[in-house]
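Note that one protein chain of the assembly has been removed; the remaining protein chains are unaltered in position.
We just call them A, B and C in the order they show up, numbering each chain from 1.
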Amino acid sequence: MTLTYTRKVNFYETDAQGIVHHSNYPRYFEECRGFYLENIGLPYHILRDEYNVDVVLLELNIRYMNPLRFGDKFKIEFRLDSIDSYFFSFKYEIYTDKKIAEGFTKHCCVNSQTKRVIKVPKVLKDKMELRDVGRDS
Amino acid sequence: MTLTYTRKVNFYETDAQGIVHHSNYPRYFEECRGFYLENIGLPYHILRDEYNVDVVLLELNIRYMNPLRFGDKFKIEFRLDSIDSYFFSFKYEIYTDKKIAEGFTKHCCVNSQTKRVIKVPKVLKDKMELRDVGRDS
Amino acid sequence: MTLTYTRKVNFYETDAQGIVHHSNYPRYFEECRGFYLENIGLPYHILRDEYNVDVVLLELNIRYMNPLRFGDKFKIEFRLDSIDSYFFSFKYEIYTDKKIAEGFTKHCCVNSQTKRVIKVPKVLKDKMELRDVGRDS
Partner (left out) sequence: MTLTYTRKVNFYETDAQGIVHHSNYPRYFEECRGFYLENIGLPYHILRDEYNVDVVLLELNIRYMNPLRFGDKFKIEFRLDSIDSYFFSFKYEIYTDKKIAEGFTKHCCVNSQTKRVIKVPKVLKDKMELRDVGRDS
C-alpha cells in the first residue's frame, strides 16, 4: 500500500544554490516513516518508550532528479518494499508537478538499551504485514 | 580568559539568501563550549559518560551584525562570563575581518539519568574557576 | 493578534540528551514567521521572488524552560511585537501542557540582489499593520 505524505519546504532547508540541501531528503524520508508508524497504529515514540525498540538505518539510496525550491509544496509517495525476520525496507518517490527524487532505505531494529540487533518485534511486524507489502496499491 | 575557536563555513550551513543560516550560530557556540571543556581537561563526552552530567541551555541571545558567507573563515572569541553554584554563562564574539555577531548563553547541569537540575559538579566548577572567570584576558 | 502554530517534534531534531536540540527553536520560529506571512497574504517566497525582498534576522533571544521530547506535540503562540520604518520584531511562546520556552526575534529587510538594508516595503508594512500590532488578542 502506497501512502502519501505532504510537506512544504522550510526556508532553513535551502542552501546557497537556492534549492533544498540534499541532506534534508533523508530527513523527509524519516518523517514518512514516522507517518507510516502512526498510520499502522504504532507511533515511533510508543515503539521506543513502551517496547524499547529503536529503528536503525542500514542503507540509504537517493536519486536526485529535479531540485526543490523554497515555496514548493511536495508529496512523497512511499511504501514498505520488503520485510523479513530482521530487515525491512521502504521506497519513496518525491513529486511536485514533476518528479523530484526517488529513494530507498533499509532498516533493522535494535534493543534501545543494549543496542543489540533484534528480530523485528512481532507487534510491529504484524501491523506492517497487514498492509499489502511490496505490492503497488 | 578568552579562548579563540576557528572554523570555516560549510556549504550545508548556507541558505537561499547565500549566507549562513542563523540557526547555525548556536551550533558554533556549542562547538566553542566543547573546545572549552577540552581545553580545561574535561571533555564533554567524559562529563557525560563518566560523571553522568548533562549541560543544559537555559538562555540564548545572539545579535547578528554581518552575514557569514560560504568560503569565509571566522574566529569566535569567547569566555566564561559568570559561574555560581548552579549556573554559568558564556559570551561569544564572531569575527572575520569584521565583527559578525555576538552571543550569550546561560547553562545549568542536570543528572543525565534523572534529568534533575544539580549543582555544577565540583570537578567541573574547580576547573572552570581556575580560569580568569569573567575578566577579559 | 496572536497566531498559533502547531507542530510535532521530528526525530532528527532530537539530540543525545533525548530532547530537541536547542538549535531547532530558531527554526521553529522561522516556520512561525512563514505561517504569519501566509496568514497576512504575502507568503515569503512571493516576497522574495516578486518583490526582491529578503527578511534578515538581527536579534534572537530564547529562554528554555522545559525540554521538548520526541513524540511531543506543541504549539507556538506568537505575535508581531513592534514595527517601524526599518525594523519589526516578534514574540513567541512554546507550549505543550506546560510552558516550554519563550523567544524574541528582531528583523529588517534587505534588497535580495544588493543585500542593502531597505525600509520595510509598504506592501508588507500595510499588511502587518492591519493586524492588532503589539496588543494581545
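Simple rule for what comes next: contacts are C-beta pairs under 8 Å (C-beta built on N, C-alpha and C of every residue); 3 or more make two chains touch, one makes a residue touch a chain.
Here the structure is a predicted model, which means the values were calculated and not measured.
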Could you list, sorted by label, every displayed chain in contact with the chain left out? A, B, C
Can you list, in ascending order, the chain B residues touching the missing chain? 10-12, 27, 30-31, 34, 43-46, 48-49, 69-71
Taking the full complex into account, what residues of chain A touch the chain not shown? 16-17, 22-24, 26-27, 30, 48, 54, 56-64, 67, 112, 115
With the missing chain put back, which residues of chain C would touch it? List them for me. 11-12, 14-16, 18-19, 21, 23, 69-70
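Simple rule for what comes next: only the chains that are shown with their structure count from here on.
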Between copies chain B and chain C, what's the superposition rotation on C-alpha atoms, in steps of 5 degrees? 180
Which one of the chains is closest to the middle, using the mean of its C-alpha atoms? C
Return the distance between the CA-based centres of chain B and chain C, expressed in whole Å. 24
Intercentroid distance (Cα basis), chain C paired with chain A, Å: 28
Which residue numbers or ranges of chain B touch two or more of the other chains? 16, 23
